[in-house]
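To keep things clear, I will list the structure first and then write my remarks on it.
Only one protein chain is missing from this complex, and each of the others stays in its spot.
Take a look at chain A:
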């Protein structure tokens, strides 16, 4: 249940990020200055924290996506779905422990 709820929420969040991301990247074709101006506004600590949330969402969605593929295609997948969910959480924690400190040091040392 919760794996599904989280998968939905992170999926929708990533969708909206991609939407904005395509729009701001498309600005390059409008004018490079406009693109630089918009990208410049992303270089703030708040956006830095937002990036942590974004990476967290993507990492969860990716690992849980692999878990769902295993549930659908591996004959023992449904039996081990709970274990696999804990593995997803563990992998997520490990990835975020590796990523977050380095990223925040970068963000705040500018």
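Everything below uses one rule, namely that a contact is a pair of C-beta atoms (placed from the backbone, for glycine too) under 8 Å apart; a residue touches a chain by one contact, two chains touch by 3 or more; residues count from 1.
What we mean here is this: contacts and distances are computed from a predicted model.
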Identity of the absent chain, which is to be given by its UniProt protein name, from "Fumarate reductase iron-sulfur subunit", "Twin-arginine translocation pathway signal", "2-oxoglutarate synthase" or "ABC transporter permease": "Fumarate reductase iron-sulfur subunit"
Residue touching the undisplayed chain, where the options are A:68, A:89 or A:107: A:68
Residue in contact with the excluded chain [from A:1, A:46 or A:105]: A:1
For chain A, residues in touch with the removed chain: 1, 4, 68, 71-73, 75, 77-79, 81
